[in-house]
Every structure is written in structure tokens, then in C-alpha cells.
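Here the complex is missing one protein chain, while the rest keep their positions.
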Amino acid sequence: MYGKGIIKGLGVTLKRFADTYLDDIQWWGRRYYKAEGIAHRSSKDTRGVFTVQYPEEKLPVPEEFRYVPFLVYDDGTDGGKEVRCTSCGICAKVCPPQCIWIVRSNDPQTGRPIPEPTEFFIDADICMNCGFCAEYCPFDAIIMDHDYEIASYQRNVFNMQQLLKPASYYKSIRPLNYQRNDEERRAKEAAKAAKAGAAS
Amino acid sequence: MTTLVETETLDLAARFPGSAAADTRPGYSDWIVNKDKLVEVATTLRDEFGYDLLSHVTGVDYFPDKMEVVYEAFKTTGGPGVLFKVQVPRVDPIEVPSVTPIWPGAEFQEREIWDLYGIKFTNHPDLRRILMWEGFEGHPLRKDWHEPFYEEDFKPLKSRWPDGKYVSSEDKNPYKDNLQFPQNFDPEKVKIDGEAPLYDTLQKYTTVDGGIKTDHIIVNMGPQHPSTHGVFRAAVVLDGETIVSLKPVMGYLHRNHEKIGERNTFLQNMPYTDRLDYFNSMSNNWGYSLAVEKLMNIKVAERAEYLRVIMAELSRIQNHLILIGMLLNDLGAYFTPALYAFEERELILDIFEATSGTRMMCNYHRFGGVSRDLPEGVLEKIRGLVEDRLPRKADEFDRLLTENEIFISRMKGVKVMDAEDAVKYSITGPVLRAAGVPYDVRRAQPYGIYDRFDFDVALRHNGDLYDNYLIRLDEIRQSIRILQQAVKQMPEGPINSQKPQYQVRVPAGEAYGRIEAPKGELGYYVISTGKPNPWRYHVRAPSFINITALEKMCVGKKIADFVVILGVLDIVLGELDR
Partner (left out) sequence: MTDNKELNSPGYEIPEDLQHAVSITTIDRLYNWGRRWSVWPMMFGLACCAIEMIAAQAARYDLARFGMEVMRPSPRQSDLMIVAGTVTKKMIPAIVRLYNQMPEPKYVVAMGACASGGGPFKEGYNVVAGVDKFVPVDVYIPGCPPTPQALTAGLMKLQEKIDKESIRKVRWYQKGADSVELPIPVLGPDLMDPRRYNEIKMLAAKPAEPATESKA
């Protein structure tokens, strides 16, 4: 019969239409604006309306999510910021579009380099969010951010002040990575202390 | 099936004494052919030895003394290919005979070499610039040609560290922008009509049909047109609604991928490959890592092999789904199927995002493995998709469209290409298989661990639009089959056989890594000189080469069919223009 195929196809759309209401009823009160509901709507069993009502509800980003990188600082003992970066330059070297600019500090007296950047720029209008800088930084000093709501009315070249974020923020967005790095650091420090102890 | 071919030895030097010699440079292989004998050698290779599919043609600039044109041809029956090169001194005019008469698929590639290297192909039917515009100054891929924002030959650039005061590239350029002009140039005096050569090549004539004289009209579709899938343009000559002549115009998204790629280090190219075919960054990565791993001669970690297969096949599924959805859009059915397709795509992208960090630009492969293991719960998600949801949804698409009478009457019988022409024009991928040639790199020359999986090469025989649609559904189902096996078999273990390092050592030599990307054979031809940066980095982009036959496919059809043909060809501009 001519038209059978069309009807069959329309059946699919009709089912989809009905599914919306069925799923709404089945998940009554839990489907929207709840973490559980969002998880359901991104699972394999989702049917019906698929929309995430951004900005009222936000699709959670996974831990590995990467946007523009930021620099981590630890809270110093005197309330200052202890920048983790040692200005080793690896991130600037590995960055594919070369959008990281680092000025290394030099000791005013000796002229020798000090492991701390004086200035650090990332041109966010070039950055390709590839994550290499964070991946290869040996000091976990540069981390890929989760904050994507950074639209602005001008171009975005971030300097060090804009890039710095506390380690606690890092911990909050990437708990697993933070934990892993923390353990590694501690192990390293312990090994160092043990070595120093053995030597003395 | 591949063993048969591999036993056969090919000795060009014996066959053409004096005009073909083995390439003996360390790390290189196969043949160097005398320029005058090129056409003869190529004809012999095609007709006597059966290398019917010309895979890629590209130039290499061995600054300062010679230029080289590299050809590689394969057999559609499978097996390794033959690589042969022509060397010419680097003094203008550089001329090499064209192989377009032998393999028409070389036409656009030779135009590209002319555009980017300034090598003239004698006997070429239509040698114009292809990616840059007519009137552009210089041939940009030559090693002594520098772009306006040029800083150094190789990255990492010294200005970034340790004294990296931020200066934008604009500030360093005298024109304060990405510009450079010849000495004493006066913009008011130039008269360049970049379009004239294009229109000259279009056939124009008037028909006298039963006493009524009809003029042919030229219609330009694109570069901004909703159905050209990006910034693609086609200049079409129409007789009423029928296409008489058609020329694709491209380069509107030419992002200088290869020039930048030759300045990058080997690792830095990885995220750039994501941006070629931006639907399938997972498979783009693979071709490149294959080529570089070949050069480095390293093994890939076992678990990583499985992860690569899983990601690439998921990517293929979402690519084909989008194609089907958008196809309906091209047919004028508006958005419903596209929206359905995007829903599945989102679920697949969730997996990519959780694993690699971004939805589209995954940057997932590393030489010797992959960058990250699956996070907790993701394997479950993949399992849920491939065991349950995707098969269901493939059937749903089947119900939605396959038997739709309107759909069938638009698609059935509109021939895209027959098998013989498809091979001649170097078409690869689903379009070739829909024409009845069972050529799939995963089977023809298996890479990774594809030889471990049980799957069929999807095949259709009519080569019309409808078959081109059906083969996409077939391939989705085959991919699901592969995925189901891969998910079951995946072992535990490390995900990289190498230590993480930001500067890899790649021995000198050449390598061509190719994979069956969702759009066709995606290959990377990489030359290393032992330095941290590749000397030559060429991408054999399936979209670009498949489009060579566009005119052949469209002439004689209606303009409305053109849109659909373009749809099933599955071009993506990032890859087409690079």
C-alpha cells in the first residue's frame, strides 16, 4: 500500500511525542531541576523531552572536562599566595598554538633565575583547550578549568592575577585528580625527607 | 584475502631499468621514478599490476635543492600500496607530467600542489589555484615562504619563555595585522579578477530546443548557503533545472593546517588533527598516531588498542546518524530526524567528554596509547549504549525513513557513481562501498586490532542515493557489532606503552598511516628528519578527494539532487580545506 512507509515513520514521531508525557508522569516531580533527573535524562533510558533547562539547571561537567587553564596557588602561612608554578617553561613549550607567555623571575642580586614567574599570560583567544599544559606540568601548577561561562564584551588575554585560583577550587572541581596529585606530592616529599634523614 | 597480494613482489627497477630506482634514503622505501617515464610507469602500475586506486598525491619541498612529488596507489582488492616519487630540481618553472589522465582522482590534488608548492603539472585539464584565491602572492608550503605572522621555523618559539612578555603577533607586523605585501605595492592599482578563471572553465552554451532558445545560467551556491554543509561553494551552470556543468570552489576554510603542522612538534599536531573532521576527532587522532608510531617503531598498549577501537566506532556511529539526519534536512524534510540524531550524538559525546575532557576536540591519542583511561562508570554507559540503546535507535531510524515513499522516490535510482568511475576518481569510504566495491581499510590492510573482530564490510550495489543512505545504516549496525565485541574483550592494563613525554624522538624517515575514517580513507603522510618537528606533514583528507568527482556525479541531474548528493558525500569543510 502506498503510504504505509510514511505512516510507519509517523508512528515513530507519535511515539516520541507520547513518550514525553509518559516519562514525565513516571518521573513526576523528579525529572527536572534535580541531579537525579538530569542523570536520568542523560542515561541510555532517556525518552521524551531531552532538554536541559540551562541556566536554571546545568548539565554537570565530568571531572576531566577542560576549558581554559588556570594557575593554582596554595594559601601561604602569612595569608599570601604561594604560586605553585616554578616557571619551568614546559607548558609554554608544549602548548600547540603557543599561547602561553611566561616571564621568569631573576634574582635582582645574582641575576640567577628564581623558580617563580613574574608574569604569566594566556591568550584565551588562541588557546585551543587541548589540555597539554596541564597534562605535562610537573608541578600540577596549571589546571584546566571547568568554568565555561566566561563570555565577555572584549577580547580575553588573561594575566597572572586573572589566572590564579586557589588550590581549594582545584580540589572542588577535580577531587580525584587533586587527591592523586596530593598523594604523589606527599610521597615525593616523604622520600626526600627520608633521603635527607639518611644523609645526615 | 590479503595474503594473495602480499606474496607478489613488485620490482619497478627491473621493469623500467634506468628510469626507476629504489629509494635508498634511510627510513624511506619504494621507488623513485624518472620524470619523463612517470606516465608510463603509472599506466603500467594501474593496468599491469592492478594498483587501480590512487590514494594520495602530494608535494615535498626538500629545500634548498629539490622538490618531490609523492604518489601512492593501492589495489581495491586489498594489501599494501606502492609508493613512488618524482624528483625535480627546485628552479622555477618546476614541471611534472600530470597523472590525472590515468587516475582522474588526482585532479584536485595536483591543483593543490600547484597552489601550495608551485609545481606545474603539464597536461593537467584545469590547473588553477584551489585553496587560495587567484592572485595570491606566493606558494605558501614552500619552505622559504613565510607568512606574515612568521616568527621561527620551529616551535617552541623562543619568545614565549623565559622572557615571555606578551606581545600580540599583530604588534610585530608592520601592517599591524596578518598581512604582507610586495615591495612598493599599491592597492589601488591592482586589477585582479579572481573569479574569471573559474567562470572560463565552466561550459556555457545556448540550446535551441524546438524553436525556443534557452540560455544557460550560472548559479553560485555558497559559500554561505544552508545546504552546502559549511563554507563550500559550487558554481553551477543550469539549463532550466538540469545541471550542465559544475565546479566546486573551496578554500573558504583553508586554515593552513599543513604549514602549521610542519612548524609544530610531533605531539603538538595531535590536537590540530581534531579540527580536521571535527565530527570525528577520535578517528583523526588515530591516523596520525599510526603514522608516527610507525616511524617511532613502537607498540601500542593492549588496552589502549581497545579504547581506540571503541572511541573510533562510537564516533562513526554518531557521524552516520548525523549524516542521515541532515540528509533529510537537505531533502527538505526539515529538522525532525536531525534532532533525533543529535540526541544520540549527545549521549555518545557524553562518553567522549567524560573520557577525554571535551565533547568534540578529544585530543585523546598519545604515541603508544591514549591519554586517559575510562573513568568510573563510563564503561557501563558504553555497554548500555551498544547493547541496548543504539541498536534500538538504529531500528527506529529504519522505521522512520527506510520505507517512506516520498523519501524513496527522491532517492532511489538517482545514481551517484558506478563502481568503475568511483575507483577511477579515488573515492573511498561508504560512497565507494555503496557503489559495490568492498574496499574498507579495516579489512584491506587492517590496522590496530581490527583483525580480531568479526564484522562484515557493508556493501550495496546500485550506487544510488538510496543505497548511500542504506549503507550508512548498515555501517552503524556493523560498528555496533564491533563495539559489542570490543567491550567484552577489553583487558585491564596500562593505557600507554611509553612514558609520558612532551618531546618525542622520531627517527628520520617517511610513513603513511591510514585508517578507515567514517568519511573514507584518512591518511597522514609524515616525513621526519630526526628533529622534534616533522619536515612534511600531509593529510589525505577523504572529503577533499571524494569531492573531485562532484561534477561527474552531478551533471545531468537536477539542482535539487545536487544538494542531496553533497549530503551523502558527507563532506566536512575542516577536512576538505584543511
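Structure notes:
Per-chain numbering from 1; labels A and B assigned in written order.
By our rule, a residue touches a chain if its C-beta (ideal position, glycine included) is under 8 Å from a C-beta of that chain, and two chains touch if they have at least 3 such contacts.
Source: prediction; values computed, not measured.
Among the residues B:V60, B:I260, B:M311 or B:I515, only B:I260 touches the chain that is left out of the figure. Only one of B:S169, B:T242 or B:Q484 touches the chain withheld from this view, namely B:S169. For chain B, the residues in touch with the chain missing from this view are 131-133, 135-137, 140, 144, 146-152, 169-170, 172-175, 177-188, 190, 192, 194, 223-226, 230-231, 251-257, 259-260, 263, 271-272, 275, 278-279, 338-339, 342-343, 345-346, 359-361, 573-574. Although one chain is not shown, part of chain A still touches it, namely residues 49-55, 58-59, 67-68, 96-98, 123-129, 148-156.
FYI, only the chains that are shown with their structure count from here on.
Each chain gets one centre point, the mean of its Cα atoms, and the points for chain A and chain B are 32 Å apart. Residues 2-6, 8-9, 11-13, 16, 42-46, 50, 61-66, 87, 89-90, 92-96, 98, 100-104, 113, 119, 121, 123, 128-132, 135-136, 144, 157, 159 of chain A are the ones touching chain B in the complex. The part of chain B that touches chain A in the complex is made up of residues 155-157, 159-166, 168, 264-265, 267-272, 275, 336, 340, 343, 346-347, 350, 353-358, 361, 363, 371-372, 375, 381, 384-385, 388-389, 396, 399-408, 500, 502-503.
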